[in-house]
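Shown here: the complex without one of its protein chains, the others still in place.
Going by the order they are written in, the chains are A and B; count residues from 1 in each one.
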Amino acid sequence: MSEAINQALREALDRPEPLMLIGQDIGPYGGAFGVTRGLAEAYGEERVRDTPLCESATVGYAIGLAITGVRAVCEIEFFDFVGVAMDQIFNQAAKLHYFTGGKLTVPLVIRTPIVARMGMGPQHSQSLESWFMHVPGIKIAVPSNAADAYGLLRTALLDNNPVLFVENVRLYGRRGDVDPAGDPIPFGRARIAREGSDVTVVALSGMVDEALTAAEQLAGRGISVEVIDPRTLAPLDMDTILASLRKTLRLAVAHDAHRTLGFGAEIAARCMEEAFDYLDAPVERVACKDVPIPCTPSGIEAVYPNAADVVAAVERLVA
Amino acid sequence: MTPVRLTQLSISMEDAMVSRWLVGDGEPVAAGQPIVELETDKATVEIEAPAAGVLHIVAAEGAVVVVDGLLAEVEPAGVAAVPQERAPASTAAVASHPAAPAAGPVAAEVARPARSGPIASPAARRVARERAVELAAVRGSGPGGRVVVRDVVASGSGVVPAPAGGKAAVSDDALREAVVRNITASWQQIPHVHIGGELDAEGLVRARAALAGSDIGATITDLLVVALARALADVPELNGWRRADGSVERAADVHLSLAVATPTGVLAPVLRNAGARTLAEVSRERRRLVEAARDGSADGRDLAGGTCTLSNLGAYPVDFFAPVVSGPQIAMIATGRVAERVVAVDGWVGVRPRMWVNVAIDHRAADGEAGGRLLAALERQLATLPGGPA
Partner (left out) sequence: MTIAPVPVDEVVPGPRPGAVTDEQLLALYREMMRVRAFEDEVIDAFAKGLIPGSTHPCIGAEAIKAGALAALRPDDLVFATYRGHGEVLIKGVDPVGTMAELMGRATGICKGKGGSMHLSEPSVGLMSTNAIVAGHIPMAGGAALSCQFRGTGQVVLCFFGDGASCEGEFFEAMNMAMLWNVPLVFICENNGVAISVPTAKSQATPDIADRARGFGMPAAIVDGNDVLSVRAAVSEGVARAREGGGPSFVECKTVRWERHSAFSAGGSDPLEQRLAWQRVDPIPRFRKSLLAWGIATGERLDAVDEEIRAVMRDVRAEAERAPLPGPESVYEDVYAP
């Protein structure tokens, strides 16, 4: 996946339109996880620019570039650090177009990875995408594989709005085919990762693979699971999810974020609102426990969800 | 709190039925004010409030209370009302079952607010609406007895026309499986009490004979349907359903499920409004239902909503059998063959046509005594069956 992201960035840098990448360590070092490797060499440090350690002003500078005709991509090294830059993201970038009555446009991509399950402790492990679903004006893409990362980032780099592009360190190394000749993946189009008829599982980022593993196991027991990857949370493709619910009558959501007010909470509310008569069981949420994420491997095992938890949720749904 | 208990008003009195409350629940009463009318074996009597205060009714209208049983409580005025958990108004056990405590749902379930309908998933409700299935008559197999879609589909088992884009019609295997599932659950969960008796079948035989020449092709079964429907009017506690939360819903009308043997298994199509139909109508409808059940064309409306079941094996040399009640119904009536028996008549040997009838009852919802009353009522009805078309 990291190569797919690198490739999409290169293609954008090759275009004549002004574009600048800024962030800590993204220059000659190639990024904390190697995603921007080679870009500074190829395109120059003026365009692939290291910043001092100040997330807030980094995003602010990126906004300043974007509103004056220079498309910007800024990286926040770990999703957990987004707190330091929050005002610039949710109060400035997300709202400038709206409160200027459309006069300012913010073509900005904020790339940041989820660093879950790496044992780095509570401040280096979080999945905070649902915070941003709560803010109108910012788009959110959450690819779960190389092809989607490539296709979605291409779209983000053409979008005239601020886009939070949520990567995943655990998925950076996963290989997959990427089609440069194909079309960029539009936002607001979910992917049916596996078709099924008994239960719907909506999974995000790292949990997509876990859900597919669970589905494979359950298939052996005669339970047919449909796995849906929403790919973007804003805009969100509820139509695909609801069509699946109307088919299976049972739905679970799986994500690495905490259970309370994670993405699953919104899905559950919408299923209840928009397809109440198609719920044969309550919506299940497979999520990280509502505790700060510990360092120790046994703790990580205990708090994060996995394929077995998805299986258990499906079993409860069909009970 | 001052209890209002049923005092022994006559030597033979064992219980009384609450006929009518003269004061509403929660209303103030004065000491000595008449608050309730009771019906004993002898007469109707009024009971007075033993003290002034606020009335809290315990036994509802229609409830039968044993001597010394609690009818109500009077809360002294001025005391802040403390919500108390108590057994709701329900049919109390009569002295003939001393070991069984007053039947009724457990106190914990009482605290729940009145529910409008059975516990069912939203999807199950929708499917029930679409297929005109009476949800109260469907047994729930989901968690906590919740009715889920498969239960609704199974209760309307048979070749159900598939809704546009919905699940396909039920196959024979699925049907068999649904029947088995229902029977198994009934056997495992329902505590049965069987009340059986050999009833006089003279009236039945006479009525059958009188119809022999007419163009109404009425059978013994049809006559039993008519008689039973009328008898159930006298014993309404056996005509209805026990819901998952323990509450009992009495049906307003008698929709009799008729057990029919089909190639795929026993089905029970429902003869609706049995008590309101003439014999000719009953006969026609019974024939239609049996044919539909046998050829697989019975739909949801035909197969669900039954309030009580009649199973007649009288065509075989069967005298008595103890059937499995079909949950959530409360009772099933099993009839054997009509046969001439040697009986004692006025001290001499006589021969009369007799028929064994067994009333199988869900003992959580009603008692054997109700079965006894049903047998009595049925015997009365059989005796007075019309000798010609009704």
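We adopt the following convention: a residue touches a chain if its C-beta (ideal position, glycine included) is under 8 Å from a C-beta of that chain, and two chains touch if they have at least 3 such contacts.
Note that the coordinates shown come from a computational prediction; the quantities given were computed from them, not determined experimentally.
**Q** With touch as defined up top, name the shown chains that contact the chain not shown.
**A** So, spelled out: the chain left out of view touches A.
**Q** Which residue, A:21, A:35, A:96 or A:142, contacts the hidden chain when the whole complex is considered?
**A** Of all options in A:21, A:35, A:96 or A:142, contact with the hidden chain holds for A:96.
**Q** One chain isn't shown here. Among A:54, A:272, A:302 or A:319, which residue touches it?
**A** In the complete complex, the chain left out is touched by residue A:54.
**Q** With the full complex in mind, choose from A:38, A:69, A:122 or A:292 the residue touching the hidden chain.
**A** Answer from the full complex: A:69 touches the omitted chain.
**Q** Residue by residue, what part of subunit A touches the chain that was omitted?
**A** Residues touching the hidden chain, for subunit A, are 18, 20, 46, 51-52, 54, 56-70, 72, 87-88, 91-92, 96-107, 136-137, 139, 160-161.
Just so it is clear, only the chains that are shown with their structure count from here on.
**Q** Averaged over CA atoms, how far is the centre of subunit A from the centre of subunit B? Could you give it in whole Å?
**A** Distance between chain centres, rounded to whole Å: 58 Å.
**Q** Which of the residues in subunit B end up touching subunit A in this complex?
**A** 121-126, 142-143, 148-149
**Q** Name, in rising order, each residue of subunit A that touches subunit B in their complex.
**A** Against subunit B, the touching part of subunit A is residues 249, 276-281, 316, 319.
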